[in-house]
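Partial view: only certain chains, each at its native spot in the assembly.
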């Protein structure tokens, strides 16, 4: 099979699989374009992608977790901790590379804690991550006693502001992580095992899948993705905020579920999640551009989520 | 078809039912008479349960009409069906595991005044129902703590607690052993004597011949014929059902069983787990089929779970003479053990995933390069090979496993274990709920595996199956191995004696 | 005995400085001080006050989550015979022993005046707001009042940006929709700093001026170094905190205290 054929077939498959949700995205874009001609510009498209980056990357991690039938409510707090770890590293005079490594390690560690508590102590992940959400949020505030911490490292802030080959670095990072997660999920034994375990944990166990280890690794992935989100956020803001990422977990879950990930586990893709995140991003951006007042934005956003999920559920049912 | 007689209580005319593109029933007809047992016979997926669910008000027919006692009968839910005098014991267990036996038996019919439940009366009523049926279950136990067989009895009690004119039993014996089944048969006799009509579904030919008065054969959702029991033989029925003749039910062994002097591949010594099984020792040789028989609750599944590393147990396990520590399924699989579990839906299959994905599940490593990237081509080739080898009937390899009929699902579970080429294959009730045709194919595969040198542990609650397939039969009684029957001892009488603890 | 303080939040530099100033002053005056954080939840603030009452503090200092909702807490304290001092946001319709706070409306007017001056008395401006907080609403009202005196200045967009991240997105999107904006007023330092980032990202450094409110260290630094940030309305939480503790000490000693102790906001511009 040639490359073009593959990619054409892939596109067709995406359209088939994501008919409902893809349609919602296109309708949204169409509406906004009609109402504000500036919406459909390359510059604005870059805007949307950059704004959606933090949620999209966190949502990639969330997709893994939901795929297993679990949930991770602590990612908003992990986003904040990651920024703060970076800021503190610089405050202690470290360079970019060690700060980056420590930040990612912090994310991995927080994910590891979630994973071990869930997989080894058999506590429900919902309650584990509600608890760690509070714990991590408390921890992030200790170094500065709640105040934001400025980040002066130029490499770090360049991530959020500079471009590479004409494309903002943030967008590159989103694309790379998208491909990474999509390939890991769709093309490797690891991803296959995640689907199988999410679909039927008992059967996976009997088939020799190391279910506990898998679960822990996936919480670590979620933690690392959230940490990367935190890096992007702090680099865009030039500072680590102790209230960064509050309630982002809900946006990340919404993105994943809009994209067809089933909260019951076993079903979901990164493509869907990306589309879901874009819907949320386009909606926020478009309504800002139209100067929709804040409270009406809340209402419209809720309605759009309902309609999109409903279209998707309907499309899936019709296919069966 | 016979003209309706005065005895006719339930009459089904031209019933069709479609699920999207699937036509599960095509102009089905049936004429059920008072005081008689009417058996429905058909392959897996023939549409038996669908018809029963229509009768119970779970599904609405796409077309056709039904009369009960001469009146038009179109129930919209099972409660209404019960009110009109029809009750059903469902094939798929429809119990709530978190609740007690009593609460399940009387679910939605709790004794209550003004909506307030009288819990003590509930327990009393349930205990009375269970006692009247003669079932050995405690009504205050949580259903989740019962074995599958016990749950099946609860299901029966739930269905039969309604005083009905028509009683439907959809594969009630699929996980019962003979002694529990016997209780059920007596209940059926009493129902008949009372004048109720019983619609019975089973894949066990012996019990069908014993119980039935009328037998209707259906194939691919279509009515084939109705016969009276006295006028047919098992062979004829099977031919009607599968559309071809079958020479025998159990394929004969083509090569001789291995000598007892051959060193065993798996030797189990004094395997013990508190409260479940005690001091169990046995050995199995390459190419040997070692049957395991016992009444329900005798602990066979528990032993196999321990062997497979799902539960810890004391004792020694030797593989080819070397002691191994089986502490997890991962380790068991690495050591060449395969385990077709008792409950395919819960422990065997990922129903939402495709046939292909399920087949490659255990041997997944072999379909990936060192980096863990899947080689989809070789995965697909293997799946194609398995599907044709086991003649699995599926729309495509991408069909979700949950969409297949029971027998075909069972074959997928077999296929996934065959792909890892086990040295020892444990089969726990491998033909539960499987139709005769598919059973025969599964037996052929077992024979083939044995011929290729695989050691097989075959657990079954069907005595004919154990006798028909095994070289030797280990018999369990209340957690202890009461004996291993060989050659001359391989008779129903001898084995039942072991199983009920009459010997030793 | 001692002082119990219930503060709106601990995730904002203004309140951190306020808390720090109170702690320092309490140490200097040698009076016990306990601080609870309401985390912007009025129910939590009420619970905090109830807990202070049980503990038996002599004076309660409140920085209200909301001027109306705090009335219940004040009533409870008064009923228990404990005097209440409010800082930052005043209580509506309840008598307190003393109120110490910035005049937010005036601050907003000053911001509007500064904006008019910086953009040459004409052009389009945008606002980043936080509509559920009364003190912010007052600032925005003051700002609009001032702008309404300049007929050539138009407010073309107003969007909500509560956290710095939300403010950044709001600013970007407003600039995208209205590329001719020449001024942005952020309701607080976070909003203004985020707006400055958005202006830079859009390459409009030479066109858009940003003005903030609060005037904490980070924002003042930005005014000094970042040409986009032309000024910030400065509140003085250190004075507020010190005055609050001093007033509490006087109340404990039985001295008379003034009912209103306004702290006039300053205007911080480039040195």
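Note that the chains take the letters A, B and C in the order they are written out, and that residue 1 is the start of every chain.
The rule is short, and it goes like this: contacts are C-beta pairs under 8 Å (C-beta built on N, C-alpha and C of every residue); 3 or more make two chains touch, one makes a residue touch a chain.
All of these numbers come straight from a predicted model, not from anything done at the bench.
S.K.: Write down the full complex's copy numbers per chain kind, following the labels used for the displayed chains.
M.R.: Copies of each chain kind in the whole file: A x2, B x1, C x1.
One rule holds in what follows: only the chains that are shown with their structure count from here on.
S.K.: Centre of all protein Cα atoms: which chain's centre is nearest to it?
M.R.: Looking at where each chain's C-alpha mean falls, the closest to the middle is A.
S.K.: By the contact definition above, name the pair with the higher C-beta contact count: A-B or A-C.
M.R.: A-C
S.K.: When the centre of a chain is set as the mean of its C-alpha atoms, what distance in Å lies between subunit B and subunit C?
M.R.: 71
S.K.: Roughly how far is subunit A from subunit B, centre to centre by C-alpha average, rounded to an integer in Å?
M.R.: Inter-chain centre distance comes to 44 Å.
S.K.: Just give me the whole-number Å value for how far the CA centre of subunit A lies from that of subunit C.
M.R.: Each chain reduced to its C-alpha mean, subunit A and subunit C end up 33 Å apart.
S.K.: Which residues of subunit B touch subunit A once you look at their complex with the stated criterion?
M.R.: Per the touch definition, subunit B meets subunit A at residues 20, 308, 310, 329-330, 332-334, 339, 341, 346-353, 357, 361-362, 364-365, 367-368, 371-374, 416.
S.K.: Spell out the residues on subunit C that touch subunit A in their complex, using ranges where they run on.
M.R.: On the subunit C side, the touching residues are 9-13, 15-16, 129, 131, 157-160, 163-165, 168-170, 172-174, 176-177, 179, 190, 193-194, 197, 200-201, 218.
S.K.: In the complex formed with subunit B, which residues of subunit A make contact?
M.R.: It comes out as residues 187-190, 192-193, 195-196, 199-200, 202-210, 266-267, 320.
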